[in-house]
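As you look at this complex, bear in mind that one protein chain is not there, while each of the others sits in place.
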Amino acid sequence: MPIQYYIILAAALFCIGVVGVLIRRNAIIVFMCIELMLNSVNLMLVAFSKMHYALGNATNKGEPINIGTDAQLFVFFIMVVAAAEVSVGLAIIVMMYRNVHSTDVNFLNRLKN
Amino acid sequence: MIALLLILVPVIGGLIALFIKNETTVKGFALLVSIITLLLALAGVYSNSSSQLHYDISWMPDLGSRITLGLDGVSKILVLLTAISLPIIITATYKNTYPGAGKFYGLMFLCQAGMLGVFLSMDVLLFYFFWELALIPAYFLCSIWGGEKRIQVTFKFFVYTFVGSLLMLVSILFIYFKTPDHSFAMQSFYHVKLSASQAQWMFWLFFIALAIKMPVFPFHTWQPDTYEQAPTAVTMLLSGVMVKMGVFAVIRWLLPIFPQASQNNSSIIIIFAVIGMLYASLIAIRQDDMKRLIAYSSIAHVGLMCAALFSNQQVGMQGVIIQMFNHGIVIIGLWIVADAIEKQLGTRKFSELGGLAQKAPTLAILFVVLCLANVALPLTNAFVGEFLMFNGLFLYNPVIAGIALIAIILAAVYTLNMIQKIFYGNTVALTENAHDSSFNINAALVILVIVVIVLGIYPQPMLNLAQQGANLFITKIP
Partner (left out) sequence: MLVYLVPLFPLLGFLLNGLFRKSLSKSIVGIIGSGAILASFIVSCILFFDVKSGGALQVQPLFQFINISSFKIDFAFQVDQLSALFLLIITGVGFLIHVYSTSYMHDEKNEHFARYFSYLNLFVFSMLFLVLGANYVIMFIGWEGVGLCSYLLIGYWFKNDNYNYAAKKAFVMNRIGDVGFLLGIFWLLSKLGTANYNDVFANVHQLSSTDITGITVLLFIGAIGKSAQIPLYTWLPDAMAGPTPVSALIHAATMVTAGIYMVARSNALYSLSAVAENLVAIVGIATALLAATIAIKQNDIKKVLAYSTVSQLGYMFLGLGVGAYTGSVFHVMTHAFFKALLFLGAGSVIHALHNQQDMRYMGGLRKYLPVTHITFLAGCLAISGIPPFSGFFSKDEILAAAYANHHEVYWALGVVGAGMTAFYMFRLYATTFLGEFRGTEEQKNHLHESPLAITIPLLILALLAVVGGFVNVPGVFGGNSSLHQFLAPVLKTENVPELTSSKDFMLMGVSVGVAILGIVIALAKYIRKPELNEPQGLGKVVANKWYVDEIYNTLIVNPLSYLGAFFKNVIEKSGIDGFVNGVGTFIQYSSRRLRLVQNGKVGTYILLMVFSVVVLFVVFWNQTNIIDFFQKIF
């Protein structure tokens, strides 16, 4: 499958995530959209990693190589960060709901002052 | 060595003065420091040894900037003016009291150090540093010890000059990157090659900063307000010396760095300068406030200097150089009288004054002599400068010189108006019980009057110094 398909899919996912963050007011949905953006990046990293590996193989005539492996490493980092983020973020949302009985992000505009 | 000491003495003196609490002590100390500076300046003027007059030490090698100080013809004249003015200002305002006198005199000295630095630096970055150093103490002096409207007026003054400084900084940095050896040294800047359009843009950025400082029409509106609101000692420093920084910087930096652009733009600048002369003179005729009248008169005189600077004639240049000194002397004297009158009678309005000559004849005579110098009567110092400047302007364009000369007619009108309304006529209620000026004011004025007359009769020593300066710079202009 050509790399463009992956890029388009990832870009589409990313845009959905961005738009979601911008227009939705429910904190949980915003949160999920952020996850969506993170995962679109993950998808991208994996796709490029695979592409570089294939290109490297074609030029090196079967010799063992490790091109593209560091991208997969990044993916793991991102997944770990996302997991950590979920645990903190959900906790914040729960605290927010307890305090103001709402998960509307626009309700919290105290940054203004 | 003298060059370095000239800056160090006021800086150290100023820093010490900041911490002296007792008012009498600090006044004595200030007089002492200012006289030491004056003696140093005199030594510098008479010295010819290059090791005495130049000082050079590494400062920021990564940037290509060095602490390079030097005294040549032009800076000798201005250093002398700066050094003379402080003892006279301190003497004349000796009886004025300031809350926190230590800080007042300390800031005055820092301001003086900044101005001396401007006149001495031979490195652009150092020049810029001192340029700002002179501005900041002046800001505090005006905003702490000024008149009622001091905050807004000083703010205007500061923003005005600071905007100018920033434009100048942009220009300096641009040229810095164009210098072949990436250096702030004067010679590298003089030899920088810029394309015509680059030179044009940088010239205007640089010039506007200096035009605000001088000030040239239409950048002058900060000046009357500031002069009116600032404490008179500071006004003397500002009008006597600080506005000369602008003129000086044109001679030292602008003309040599942008010889071609200065010539291309000379006509528009001269036209604006001449319009400014007439404009300021006409306003001065209608003024009712002594301080504002002197301020507008100063704008008119500086307009002439600016016009003569760009006339691209050696005569005019020499005239400007000596006129910077002469104008400083005369205008400080006028401020002293204005201050003496305001301190004694509590007003500067012509409509409330009159007949003071009967009550204060000594002050009247000294003031009349200074006024005659203000209208550039022959045998006063200002005549020689104005004669040469108008001559330069005439060589540039006779018609413009003719129009500019109208300003000396108007100068006679407003100056004589001022004498008449304050000193002549019958006494009014306010001046009925006035008394003559005190000894310290008379002493300061007499010194100034002697300088005015001696340099009016025998201006040759000044002209020789100015010749050195003019020779140096005129050769740069194609």
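As written, the chains take the letters A and B, and residue 1 is the first residue of each chain.
Keep this in mind: contacts are C-beta pairs under 8 Å (C-beta built on N, C-alpha and C of every residue); 3 or more make two chains touch, one makes a residue touch a chain.
Since we're looking at a predicted model, the values are computed, not measured.
Q: Could you tell me which of B:1, B:173, B:208 or B:377 touches the chain that is not displayed?
A: With B:1, B:173, B:208 or B:377 as choices, the missing chain is touched by B:377.
Q: Thinking of the whole complex, not just what is shown, which of B:90, B:257 or B:388 touches the missing chain?
A: Hidden-chain contact among the options goes to B:388.
Q: Given that one chain is not shown, which residue among B:36, B:405, B:430 or B:447 touches it?
A: Looking across B:36, B:405, B:430 or B:447, the contact with the absent chain belongs to B:405.
Q: Among the options B:33, B:108 or B:315, which residue touches the chain absent from this view?
A: For the chain that is not drawn, the touching residue is B:315.
Q: Which chain B residues touch the hidden chain?
A: 156, 159-160, 195, 197-198, 201, 218, 220-221, 279, 282-287, 314-315, 318, 355, 357-358, 361, 372, 377-379, 383-384, 387-388, 390-391, 394-395, 398, 401-402, 405-406, 408-409, 412-413, 416-417, 420, 423-426, 458-460, 463, 467, 471
Q: Considering the whole complex rather than only what is displayed, give the residues of chain A touching the chain that is not shown.
A: Where chain A meets the chain not shown: residues 18, 21-22, 25, 105-106, 108-113.
In this text, only the chains that are shown with their structure count from here on.
Q: Chain A to chain B: how many Å between their CA centres?
A: 65
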